[in-house]
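If you scroll down you'll find the structure; I have some questions about it.
Every protein chain except one is present and positioned as in the full complex.
The letters A and B name the chains in turn, as written, and every chain counts its residues from 1.
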Amino acid sequence: MGTFFQKAADYTKDAISAGKYLLQGLAVTFDHMRRRPITVQYPYEKLIPSERYRGRIHYEFDKCIACEVCVRVCPINLPVVDWVMNKETKKKELRNYSIDFGVCIFCGNCVEYCPTNCLSMTEEYELAAFDRHNLNFDNVALGRLPTNVTTDPSVIALKELAYLPKGVMDPHELDKNSPRAGKLPSEVLVKAIDNNKASVEEKT
Amino acid sequence: MTISTSTELICFLILSSVIVSGALGVVLIENIVYSAFLLGGVFMSVAGLYLLLNASFVAAAQVLVYVGAVNVLILFAIMLVNKQEELKPIKGLKIRRFFSGCVCAGLLALLFRVDITTNWATPGPKAIGEIATERIGEHLFTDYLLPFELASVLLLMAMIGAIVLARRDVISIELESKDSIPQNIIKNSTDNVLLDQSSD
Partner (left out) sequence: MFTTLKLVFIAVVNTGLDLEVSFNHLLQGMGLPSSIAHLLWLPLPMLLVLTAALIGVLVTVWLERKISAAAQQRVGPEYAGALGILQPMADGLKLLVKEDIIPQKADSLLFTLGPILVLIPVILSWLIVPFGQNLLISNVGIGIFLWIALSSIQPIGLLMSGYASNNKYSLLGGLRAAAQSISYEIPLALAVLAVVMMSNSLSTVDIVNQQNTAGLFSWNIFRQPVGFLIFWICALAECERLPFDLPEAEEELVAGYQTEYAGMKFALFYLGSYINLILSSLLVSILYLGGWGFPIPIELITNSLGQSPNAPVIQILAATIGIIMTVFKTYFLVFLAILLRWTTPRVRIDQLLDLGWKFLLPIALVNLLFTAALKLAFPIAFGG
């Protein structure tokens, strides 16, 4: 009999705690309701990608020396470097260069290792196409510069999380000159120099 | 004839024709699922007849019990055991059919006899309408207490039977499986399997 009452008591306790957790959950959901939506109405509003954004790769044909380092560091050997040996000058002659962005994983290894910096990453991410072969960019397509979100008159540019002040999540209705969270490398450098000067002065 | 009586007559005709044709369908249609759904239709129409007789509580109870519980359970059973089985031809099917037809015809004759000999014109007790619910309750707990309790005992028996059937652990497992389970496996199940057992 004792065990029965024990069981009943445990059961009641469980039921009450379950109810309590449900109420806690409801409170959380209700709390979320008073937060403002941070939706970015995409085709009309766009986020400015951060400086380190790894978008479509830009390529400068004239800088390239056809060394094929990009091919070797690429996880899937994706870039196609089409060159011939010019017998007379004994130099490589680049004819064509292409990257298929339907296959590229945007890891940025090629950009990292390119000896002449002819590759760079842009902030372009709108790569949708009706045909996947259209994603195979040749050197002309790779050489095009992306349209800038901030200069596009039909788009409201919004600051991405990296540009927002500390604690702010919503890019809407934000003061244009509000500072970003953290410091830029240049600011860190200035601070370090100042500190150095101060410590030197203290010593003397 | 006023509007209400003519409406009543039309409703009665429609309901009774649905009942008769539905019941025939339940028996005659080969597809068992169709039969079950038609049975639900028949039950609903019977509830409609009760409504016509001003017995709304009985009608609702009919819907709740027969359509909501009995018919749904029948459908459940059919759909859970939906085996496409080739039925073997039964020997002497014609004779069987003949005999069952005889029994059915006899029952029909009996019903006809009851129908003809009963004096339907005697006015029964007046319909009491809304207070029927209370009256039914009163009767259930006074005059009809014994049948009521017996029905509940029957339901209890059915429930215990269902529990015994559903809980296999009540029935001994050895009886079910012919080849006995090697006892050492069960005994060793608590042992740590990962230990080196080459020594024993």
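To be clear about the criterion, a contact is a pair of C-beta atoms (placed from the backbone, for glycine too) under 8 Å apart; a residue touches a chain by one contact, two chains touch by 3 or more.
Keep in mind that this is a model prediction, so the values were computed, not measured.
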Per the touch definition above, residue among A:Ala9, A:Ile38 or A:Leu184 touching the missing chain: A:Ile38
Candidates A:Ala15, A:Leu161 or A:Ala198 - the one touching the absent chain: A:Ala15
Missing-partner contacts on chain A, residue numbers: 15, 22, 25-26, 28-30, 32-33, 35-39, 41
Residue numbers in chain B that touch the chain omitted from display: 2-3, 33, 37, 40, 44, 56-57, 60-61, 63-64, 67-69, 71-72, 75-76, 79-80, 129-133
